[in-house]
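All protein chains of the complex are present and in place, except for one that has been dropped.
The block that comes next holds chain A.
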Amino acid sequence: MSTLGVVVQVVLLIVVAPYLVGVMRQVRARLEGRAGAGAGQPWRDLRKLFRKEPMSPAGSSWVFVAAPAVLVASTLVIAAVSPFVATVSPLDGVADLFAVVALLLLGTVALALAGLDTGTAFGGMGASREMTVAALAEPTILLAGFALSARVGSTNLSAIVERGQQSPGAVLSPATLLAAVALAVVVVAEAGRLPVDNPSTHLELTMIHEAMVLEYAGRDLALVEFASALRLTVLLGLWANLFLPWGVATTASAPALLLGVVAFVAKVAVLGAVLAAGEVFMAKLRLFRVPELLAGSFLFGVLAVSSSFFLA
């Protein structure tokens, strides 16, 4: 029965991820006074791209072809093991904070290598910028994770989520709030959203994530686009369940799973809408200010860890 939870969770994330991107674009369009293309547009784009032939640039190696698969696979593993819908899972032992951070980084590195593999200036430029952002963002994830796990005495994500459900008051503790702020900044940076990166720009020279994937076409591009939507969903889902753990199924029964699904969709949709609405009022930071922003989030992480020891 607990296997069912994993299957439901993976299928749900696959279906929801492109819709999340669609909802966010739609929210943004409406707030800007535009009609928007509708929440289903990312799925329609993916269907179109999956039917098209992939092309590899001359001189690129297997790294370029393998990267989208690695990216999607690593993100799917996170989708399978982390407690999004249910905390009971046969894969529970893998749902470790370090494993999840490592998997996220694996996808980032795969794409950065693919960017370098194309041999174009943009690929290299994007890879260099992405690595800079990743190097500054990953320590913050770990620190914020420590702040949360110190309370539980385990880095297992399911354990952290279950503990949060048992003692709701802990969500308002200084450590948790500081960690929430730190992680929120990192989620924005990792997902390549404003003010760190502008996912809707056409200006090659300002791109971070998009610059690495400029050479992809057809199925490969569809995989990259899908993976970035899935990554956004996973990051928002993790944030939601770490700080707002209500509704996550702790048993593998059908009603509990159903509630878990509804709660997850609702939380991610609301967070996505809030993020999109926030982006309307935000401009993109000058590239050299991004480290300052991430250093700020790191500081929040440090404070979260300290307060989890001193104020707990």
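For this structure, a couple of remarks:
Assume a contact is a pair of C-beta atoms (placed from the backbone, for glycine too) under 8 Å apart; a residue touches a chain by one contact, two chains touch by 3 or more; residues count from 1.
Here is the rule we go by: contacts and distances are computed from a predicted model.
You can't see one chain of this complex, but its UniProt record names it "Formate hydrogenase", from the set "TonB-linked outer membrane protein, SusC/RagA family", "Amino acid ABC transporter ATP-binding protein", "Formate hydrogenase" or "Chemotaxis protein CheA". Considering A:Arg28, A:Arg231 or A:Lys267, the position touching the chain not shown turns out to be A:Arg28 (whole complex). Shown as candidates are A:Leu76, A:Leu285 or A:Val302; the residue that touches the absent chain is A:Leu285. The set of chain A residues touching the chain not shown comprises 28, 31-34, 121-122, 124-125, 194-195, 198, 200-206, 214, 280-289.
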